[in-house]
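Missing here is one protein chain; the remaining ones are kept as they sit in the complex.
Then we have chain A:
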Amino acid sequence: MKKLLVLSTALTSFGLAAQADITVMSWGGSYETSQVEGYNKPYTAATGKNVTMMAVDNPATPIKAMVEAGNVTVDIADVEYADAIRLCDEGLVETIDPAMLPAGADGTPATEDFLPGAITDCAVASIVFSTVFAYDTTKFPEGPKTMADFFDTAKFPGKRGMRKGAKANLEMALMADGVPAADVYATLETPEGVDRAFAKLDTIKGDVIWWEAGAQPPQLLADGEVAMSTAYNGRIFAAAVTEGKPFQVVWDGQVYEYDVFVIPKGAPNLEEAKEWLKFATSTEQLAAQAAWISYGPARKSSAPLVGLFNDGKTEMGPHMPTSPENMTNALPSSFEFWADRDAELTERFNAWLAQ
């Protein structure tokens, strides 16, 4: 009898341990690799818990369906900043108490160690990423230099790749049309400004191939399907450095923002998810991730720890969106603007696309 009791207790605790493993929904590709290497492997080594990754085009989108259906299968989702605000407002994600986050390596409290705005009611930022455009150097020896060049198919012939959506495209169109980065959102707030952005997009509409997953632009460039494409800067970096592709990033007119972690309401392993979140967004882990992809860590204390790429020779600094020489004409994406106007402008964008 005692034996049976011991056995069943062991089995139950084994069952619990297996349940405690968590699932993280993210963007796939080289970004997922950086998260596995930077967060998950050290986490498993430290705690013995397994982390499963799930890749989708945009992790913000399946959350509502999951929560509404009462069938939440992921514990953490990696989403864009504006989406996190929206999900938080709609009550689809858990609130997160910033006090639970560990202090920086130098002892600075988390609320001060994170970059401004990187912690919200429901989200904790991990990285700063940027939407840039990149081109194939074999196609243009004398390459494009400015955002306006991206829209100039006479000077730089060839197809363009762009993300299927309004966000970042409208900003880039305005910057290409001569609006200074500082005035972009003031312009977009007006109906004329939106018209102007769409009019600029009209000029290349026939030449655009629309992508949806972050892994597509490097693929489209490699296949020669497009001559240049907007892309997440880290994806281009990964393809260029690890696979030796002849891709060049143009930083002029980059649109940068935070990528954040949220916990969907009803996550199956809430406590475990919080443990993982604390671990992943600590100073060391954010710095460790930066050795795998060129996205800037969201903690100030991580910055000094960022050194070389995992090939041991590429300096990461110049490839980061926040590097001073890349910031000469850069636009911080406005989450206030997109949290409020996303639905409206997406609708307009879809109508424009169908015309």
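Points to keep in mind about this one:
One rule holds in what follows: a contact is a pair of C-beta atoms (placed from the backbone, for glycine too) under 8 Å apart; a residue touches a chain by one contact, two chains touch by 3 or more; residues count from 1.
Simple rule for what comes next: contacts and distances are computed from a predicted model.
Here one chain is missing from view; checked against "Peptide deformylase", "Ribose transport system permease protein", "Polyamine ABC transporter substrate-binding protein" or "Carbon monoxide dehydrogenase", UniProt names that protein "Polyamine ABC transporter substrate-binding protein".
The chain that is not drawn here is touched, among residues A:Ala105, A:Ile209, A:Leu305 or A:Met327, by A:Ile209. Per the touch definition above, the residue from A:Asp152, A:Asp177 or A:Glu225 contacting the chain not shown is A:Glu225. One chain of the complex is left out; on chain A, the residues touching it are 58, 61-62, 64-65, 67-68, 86, 88-92, 94, 159, 198, 205, 208-210, 223-225, 265-266, 336, 339-344, 346-348, 350-355.
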